[in-house]
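One protein chain is absent from this view; the other protein chains keep their places.
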């Protein structure tokens, strides 16, 4: 394990926001009912529901891949498939978790990581033949795997199309805080609760030790969800440790404040990079940015900073991924930009 | 959520041992590599391996059902099945998690929750027909779901039989600390590492917030285990929080001290109950005991204490399950016995 | 492959009823639409529906295990399970086919191979806990794997219980002809169509080269069944060869005539055996009988006749299984009884 000046590898290099650790300490020895049936989880759900303004069901699980496989396998009959962008997490980086539950993931090429009505319609059109799988769910992520985010109208259009065409709309919110906390976002949690069938609110990448809140909006998808989670190994015995964390995150707007802070540091980076004449692979206002640098510079940067090389752009340049989080410091951003400046000049 | 004088429902009503919370706090803002590839996890593995004295592979996951489904599905071809006692956790209380990965669980009636060479041999004998599933793995738990535990010789016999008959031996160690910390146990972690193919060391029920350590002893079962865990949704982004916890548990013998403490409080209860003339469903030296009480007394006790009614014994009496843990206090045990004394007299 | 005087191993040792081969020949070079969308299949379905008097959907597939796994996996959500007698084909002799689709098979001990309301109720009662699978389907077979058969009232009671308790009732009709053609049967195809959610009419064991007719009575289970069959590898390209066979079987009552003939030869055997003082493991009026003979006699019989030893009864005797079919001849039965008589005396 290499020691870096700073790691921009991802938004889960640190532990939890201090308020969360404090709450875990304060409640530590108080006995609670297991499996998420405790009062902390109940309180957390209530606070989330106040923002959703729906009568959704909420369940807390450990991680994002787990949430995705639990939710999607729960809504699909065996021959039904889920549509996602070719960069979608379930298509690329979950080691076939969805297929392991028996379902095909149909991918659609998408430069900006987003799906549109037209992209989905094309898939539906080409899967009429009864010898093919039947598309039944649509997977989107916000923010997406390439740092972009959806506007309200885009989700509304997707939702309308899905309703008319009898498709479920599922939103992976691993980085929902960052997606909703962008300067130009007009989306709210309450919109998502109204427009999707199931989505999850990511905790791991936004200040929790671990934990994602699955939100089931479609009443037809609520039944027996406890058993669904249990069967997939997603039920935590000490469920209260998830409830406590979300209770803290949804107190005093902390969840969105942390998202905002992550975005802010990404913006510092973006501005600094643009000042140096750097261009970007995608247009991101969220906490993931993809600057394009020469391979020589990348190699030098890698000595001191942690980050992934995302993709080769041409013979001499590549896009790298820099991820900020609620824990990123001004100093680390400044240090990175200063070091880069030296390399560029 | 009812308020009890004390809950004996299970060994996961409280949070973590204070030393664990302290370690999580101290390391909280130090950046670490994700997915368990951090230095804390490395240190924890090293400490565990020192006790195992094998070159096993170790992986940390969130919970017991998750560990069971990951390990068993990883070692079986589609038509292969796992044998377990009829009280086995995978057969009863995992909502079909093993079957959801495609495998039959073959159950064998067993009064004391344990398997023996003869019980397994009978299953092997009756599954020769190629129209049947092929038994390939044997699932045991220590301590068992009914509070009993294995002696070294018993595991040796099972291991010998399995090796000769080309079966994998898998041990569910959700309550391994309690099982190994009994007065009369002659089993050590190092024995289990030598005698089983895979087992897991339970953290959730012995002082961790969450976490189980999967130990792969059989070299043939090691390959690509990272992908196996990822696919089943068991890979934690912030893997360090599992590593840190096991690092603490395996420092200064804490893991076994906690097991001993849980057993001690169960013994207090057992002694007190025997003094009142109470008999037991199974012969337990671990942290789960199953006293048989009259239904009237049970009803009265339930007003103040939390516990499960395990099974009906006859028209008038039932066995209840009382579970102690590292967090159980002398006071709560005394209070329970005093209250019971009043009810009995 | 040993040469026997006669094989009573099963009811699929011969090919097809001659009328079926004739129909296959006559239609052989006439082009037909694939996948069961041909006119022969349409005609066969119409003839079956005339007997059912329902608006059921009908699909033809190749074999019984295929029919079982297709139908059951189609009606169950991932955490749902199917209840069957411990002798049920899906529990014993399908190599874990149901589990391979992700579902637990819950077995209930049953001496006579049949299920009753009470046996099912017990399972439902003990599976209320949300940590367990949820029983959702009931599997029965008629005739059963041990030669018994259901009366109308028995199926009515099962059906009532299932409806009230929100369970699907599924009937495996591999040997339905024999079951319905018994002297004392008051069940008709039309009853089964009304009382079950899905069942299948077995062709393979009653005169067809291969083929089972899946009948879906519950309208909620009809949707997308073509895709269901395709996904499980059950869709035959030349679907017409199944349609043609069922068209012949359901012309002039041939299906039931063949069942009657099979039963008749079993009755000849039974009567002859009883005359020799032989007792039976189960009380069968169908084409499978289970006489109990001394191991010495069994060994002698095996030199000339093919049959399975079903189970050990005591140290000296075992039950064997003798199966007759539409193709069994009077001569073979007489020969067997004569040979046995010589051995007994």
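By letter and in written order, the chains are A, B and C; residue numbering begins at 1 in each of them.
Everything below uses one rule, namely that a contact is a pair of C-beta atoms (placed from the backbone, for glycine too) under 8 Å apart; a residue touches a chain by one contact, two chains touch by 3 or more.
Nothing here was measured: the structure is a model prediction, and the numbers come from that model.
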| item | value |
| --- | --- |
| Residue in contact with the excluded chain [from C:125, C:164 or C:237] | C:237 |
| Contact with the hidden chain (one of B:138, B:213 or B:228) | B:228 |
| Interface residues of chain B (partner: the chain not displayed) | 73-74, 77-79, 101-102, 130-134, 224, 226-228, 230-231, 235 |
| Missing-chain contacts mapped onto chain A | 78-79, 81, 92-96, 99-105, 129-133 |
| Interface residues of chain C (partner: the chain not displayed) | 1, 4, 6-7, 9-10, 12-16, 18, 21, 24-25, 27-34, 37-39, 42, 62-70, 94-97, 100-101, 204-205, 209-210, 227, 230-238, 240-241, 306, 327 |
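As a convention for this text, only the chains that are shown with their structure count from here on.
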| item | value |
| --- | --- |
| Chain closest to the middle, measuring from C-alpha centroids that were averaged per chain | B |
| Length of the line joining the C-alpha centres of chain A and chain C, rounded to whole Å | 51 |
| Residues of chain B whose C-beta touches two or more other chains | 94-96, 100-101 |
